[in-house]
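Every protein chain of the complex appears in place save one, which is left out.
Let's turn to chain A:
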Amino acid sequence: MSSSRDLILGRVRDALAALPKRAPLPEWDPAGARSTVAPSGADLWQAFSARLRAVNGTPLASVAELVALLESKGWRHGYCDPTLWPALKAAFPAGFTVETEFDRSRVDDYQFGITVADGAIAETGTLVLSDRGTASRLAALAPWVHVAAIRHAQIVPDLGSALTLLGDDPNVIWVTGPSKTADVEGILIEGVHGPGMQVALLLD
C-alpha cells in the first residue's frame, strides 16, 4: 500500500520537476462569488423563504402551519427529534402518531420526519444539517416530508458565510429543496431517494 503511495507521489514530483515555474494560488475575495440574489436587507427569513420557494421547498413560520399542512394531506404518522418534541407536542392534536426513535426496519411507515437544522442560507434557500445536530440521518431523508427546524439567528446571508461555519462536524449536509431528478427525458420529478417535500420550520 505504501509503495503505491510512494510511487504515485514520486511520479507527481517527477512530472512537476520539469516545470520552469508553478502557477501561483490566485487570491480572491469570497464576496466575489456572491450572486445577485444574495439578500441585502435585514430580514433573512423572508429572503430565505423566497429562495426556498424558488426550488419548490416549503417555508413555514409556525408549528400551527405545519400541523395544518400535515392534516390537509392526511400525513399523521411521523418521527420527531426527541429534543424537539416536548416543545412541539402541544400543537399536534389527537390522531397523530409521532415517534421519537426512528426504526430503520420500517422506514416507509414514517410520512414525515422532523429534525433540527444547524442553520440556513438565505442566498440559496438551503438548510444546513450537521451530524451532531441531526438526531437521525435516515429520519431526515427517508420520509416523504422532511421538516427542518431553524431559528432566526441561525440564518446566514450567503453561501460564503456558511462555508466559514462548517466547524469540525464530520458530516455537514446542505439541503436545497426536495430530492429531484431530470434523468428521464429531462422531465423534473421530485422525491427520488429523499423527501418529495422539504419544509423549513421557523421556531421563533
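The criterion applied here is as follows: contacts are C-beta pairs under 8 Å (C-beta built on N, C-alpha and C of every residue); 3 or more make two chains touch, one makes a residue touch a chain; residues count from 1.
The definition used in the following text is that contacts and distances are computed from a predicted model.
Trainee: Can you match the unshown chain of the complex to its UniProt protein name from these: "tRNA threonylcarbamoyladenosine biosynthesis protein TsaE", "Lactate utilization protein B", "Unannotated protein" or "N(6)-L-threonylcarbamoyladenine synthase"?
Mentor: For the chain not displayed, UniProt's protein name is "Lactate utilization protein B".
Trainee: Who touches the missing chain here, A:Asp43, A:Asp131 or A:Asp204?
Mentor: Checking the options A:Asp43, A:Asp131 or A:Asp204, the one contacting the hidden chain is A:Asp131.
Trainee: Which parts of chain A face the unshown chain closely enough to count as touching?
Mentor: Considering the whole complex, chain A reaches the absent chain at 1, 4-5, 7-9, 11-16, 18-19, 22-26, 28, 30, 32-33, 35-37, 51, 55, 102, 104, 107-108, 124, 126, 131-132, 134, 136-138, 141-142, 159-160, 163-164, 166, 168-187, 189, 191-195.
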